[in-house]
Structures are given as structure tokens and as C-alpha cells.
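A single protein chain has been removed from this complex, and every other one stays in its place.
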Amino acid sequence: MNKNVLVLGAGVAGLQAALSLKELGYRVTILEKSSSAGGHLKDWDKLYPGNISSSGLIDNLISALDGTDILYNTTVTRSEKSDNGFITEISSGEKIDSGAIVIASGFSLFDARIKEEYGYGIYRRVITNADLEALFRSKEIHKMEMPAKVGFVHCVGSRDEKVCNRHCSKICCMTAVKQACEIKEIWPHADVYCFYMDLRMFGRGYEDLYYEAQSKFGVNFIRGRVSEAGEDKDGKVVVKAEDTLTSRPLKITLDLLVLMSGMVRNTDNKTISDVFGIPTGEDGFFFQPSPLINPTSSDSSGIYFAGSATGPKTVAESINEARAAALAVHKFLSKD
Amino acid sequence: MKPGQLLWPYINFSRKIRTMEEFGFKISKSTRIDLDSACQSLYNQIASKVPDIRTCINCGSCSASCTAATFRRTSFRGAILHINRGFDKKAVEFLKSCMLCGKCFLVCPRGIDTRNIILEIIRSEEG
Partner (left out) sequence: MKERLVFGYDPFVLPFLTGMIFIIGYLLVGTIRIIICLNGRERKRLLTIFHPATAFRIVKDIFADCLLHIKIFKRNVLLGYMHASIAFGWFMLIVLGHIEVMLFTPQRNGILYYPIFFRYFVMETEQTLRGSFYFFVMDLCLLIVLSGIGLAIYKRFKSHRLGMKRTTKLRLGDNIALYSLWLIFPLRLLAESFTADISGGSFLTKGINSLLHSFVSNPSNISMVWWAYSSALGLFFFALPFSRYMHIPTEILLIALRHAKIEATSLRDGYSEAEIYSCSRCGICIDACPMTFNNQDVKFTSVYYIRLLRRRENASVPAGMCLMCNKCVELCPVGIDSTAIKLINREILNKRISFDYTPVNLSDPEINLAEAGKAKLLYYGGCMTALTPSVSFSIFKILEKAGIEYIHMDKENTICCGRPLLLSGNLKDAKELISKNRKLILDSGCQTLLVSCPICYKMFTEEYDLKNIRVVHHSVYINELINNGEISVKKSADSCVYHDPCELGRGSGIYDQPRSVLESIMDLKEAPEEKRESICCGGSLGSIALSYNNRKEIAKGSLNNLMRYSPDILVTSCPLCLRTFSSVNEKRTADIAQVVYEHMI
């Protein structure tokens, strides 16, 4: 039995899968395309529910994985099936032998510059949710002058045929509400507005967060998608939306506009798809033959998925899938 | 019985209504939308030509970006919502000052062919 397992991606799903596999007695090699482990989570601040430190979670996983090989700045170039698994060639030229493969390559954040009408990259006061998380994490936010009015635009790059992303990114509504509350905690006197199409507060405790945002923090929720943002002569952002609930067009001047960029397919999905022969769906995420019953299985024997490589996921779901994938690998490799 | 005697109760009743109107009492239509009786024939007719009209999620991007909305209440979303509820004439009111500039088409997240539907709605109401 080949006790080697290859894991693609050192994000939360990849790290958790590697940890579970290590605990089951397998020798794991993790490939990571960037120069550090942790994926998107290492750049975020607090996770909900529970106010968990995002980077703390990652640090715990990494220290538990002490001794496991993580190859940084590495991508895959070729892979072939062998008698007892796979031979995968990586960018350094090295060939890695493994009995099974776990694809935990994750997602990419939607590049908000594509939605040019919101002015990201053009207007100084327009930032994305990732930028805001980074400001929270680095504590830079406390050095900023208080913005009197802050706006959040939901569904940037998601549910939008015009940028070829029909899917909903699942977690941005909850993240927007969380970040709105966090802004209010820093600046209780700021006016915060959330411009949404639908509010998807599906998880346990999410609706409570929404309730708290309204009752405790006084966040304003406006049902209307922002169509364009402009700059006034002071450099403040002027936002146009329709207040659909009163059926009238609406305009407001904000000091800070936060765009909730969605989760889209990883830019390297095509390469991984070609190398391992696993197809992607129309939305660019990897195809799951049985998403309801076996979400971690691919249609290739010996290749498993974990995390947002197969679609937008919460951190809890990614961790669960990673454990499930590890068990599936264990069952697969024990067959010999 | 004479014909007049047969008809008398009805004549008297309609007389009563007229008098009631003179005093300010009216039989008014309910403000409630009655979906049971809403006439969606125009909506269905347009949907057969431009099926995307059914995919509107009422996000309001069209109304927000509308060039004409700053001068007169113009809303593509409002128009198709009203023909769906059976208020065809009201729908045309929402499009009276449309300049066909196409901004609504560009921002629609569902990719709905807005200008085609606008012309269909107005064309149907012009007789």
C-alpha cells in the first residue's frame, strides 16, 4: 500500500486534510503555489461565529503539521497514473510518487477592477472586503480618520451575467454584515449602509447577527443594487442605487465604499484540470459527480476534493470536507 | 307584470349608487393586488418572445443607472413588475421618457434584453 499522499494547496482545507491524513499514519506532501501557507485565511482577521482569529487557526494547523513537507512556490506540470497511484511532476522538475491526491486549491477573489463602474483602482475611497479584512488584521484601521458614512456593496462579481459569474458566493452577505458590525464597533457614530439584492443569512447564528446589526448597531439595510459610483469634488464616493422597496432612485455620498468581492474559480483551475484530467463545471470550479452524497469525490479514482475548489464554502465546511476527504483517502488506500 | 316593473329594482339601485356618489361615497377598487384576476396576457406575450423577462430579480440596477430617471420617474424594473401584476397602463407610464440609451441593459446582472422589452411594452399599448 502506497502510504504517500499528495495535497494541492496549503489553505485551511489543504492543511486540515494533511493533518487528518498524518494522524491516520500517512506521509503527506503539500504543494503550495505562493510563498507561505494559510491561503486566504492568513490575511483575514476574525471569523464568525465565535470571533475566532483567522490567522490563529492557521498557525495552529501549521504547528500541528510540524514535520510535514510543504513545498512553496510550487505548481504541478504533469501527472500520470502509475501501478500503485500517481507520479506527479512539479515545477522544480522533481517527481512525486503518491497513492492518492487531494485537491484543495481553493478559490480566487473576484478582481473588483473588472466591475469598473464601482471605481475600484480609480477612486481612492473604494476598497474590497479583502482590503478591509487586511486593515482590521494589521490594526491600520485604527489609524484612519473616522469615515462619517460607510457603504457595503453586496454581490460584486457574483450573481452577475455581465462578468460571467452566475453563482452566489454564499459567504459575502454574512461577511458584509459582520464587517458592518465591526466598523460600528470601532466607530459607533459612523453611518453604515448595506446595499443588497437578497440577504443570504443561512447559517446557524447568521440571522442573529443580522438582528444584532439592526438592533444593537443600527446598520442601515437598503434593498437595491448599486449601479455606479462616482467621485465628488472632495474625493468622496457618490453612489447610485434604486431603493427598490420604495421604488425610487437613491443617491448618497460616502466616505468609504467596501465592495464585497465574491469567490470565483481559482485562476489555476484550468492547469490543474489539464494536468490531472479532472473536468471543471461551467462556473470553473471542479466538477463533482455526486455533490450531495459524496462531495469530496471526483470522477477520477484516487483523486479527492476538499474546500472551495468545488465551490464557495464556509471555513467550517472546508474543515469538515478536509476531514472527510482524508477518511476517503484512507478507505481508498486500505483497499489493497 | 310590465317590463318596467321587472326592471324597477335595478333602475332604483343604480339611481341609489349615483346619489351615493354625489354624496362622496364610492364603490372603489381595493388597493390590494388580486393575483387571481390579474391579467398577465401582455407579460406572457412578451415572455414568449423574450424569455429572459422572467429572470428579473428586482435588484434595481436598471432604475438606478437610468439616464431618464433623474428627469421623470422611469424604471424598467417597475415597468415589468407592473405588467406582471396586470397594470399595463401604469407600466407604460414608467417608460414614457426612456431614451433607449441602453445603460440598463449593460448593468443588468441577469442579462435581460431590456430595450427590446421596453419597445414591446410601448408598442402594445399604442394600439
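Per-chain numbering from 1; labels A and B assigned in written order.
Methods note: a residue touches a chain if its C-beta (ideal position, glycine included) is under 8 Å from a C-beta of that chain, and two chains touch if they have at least 3 such contacts.
From a predicted model like this one, the values you see are computed outputs, not experimental measurements.
When the missing chain is restored to the complex, the residue among A:Asp43, A:Asp97, A:Asp131 or A:Glu161 that touches it is A:Glu161. Against the chain not shown here, chain A presents residues 114, 116-117, 119, 122-123, 161-164, 228, 230. Contacts to the hidden chain, counted on chain B, fall at residues 50, 52, 65, 67-68, 70-72, 96-103, 105-107, 111-113, 115-116, 119, 122-123, 126-127.
By definition in this document, only the chains that are shown with their structure count from here on.
The touching residues of chain B, when paired with chain A in their complex, are 57-66, 69-70, 73, 75, 77-78, 103, 106-111.
Interface of chain A with chain B (complex): residues 117, 155, 159-162, 197-198, 223-228, 240-244, 247-250.
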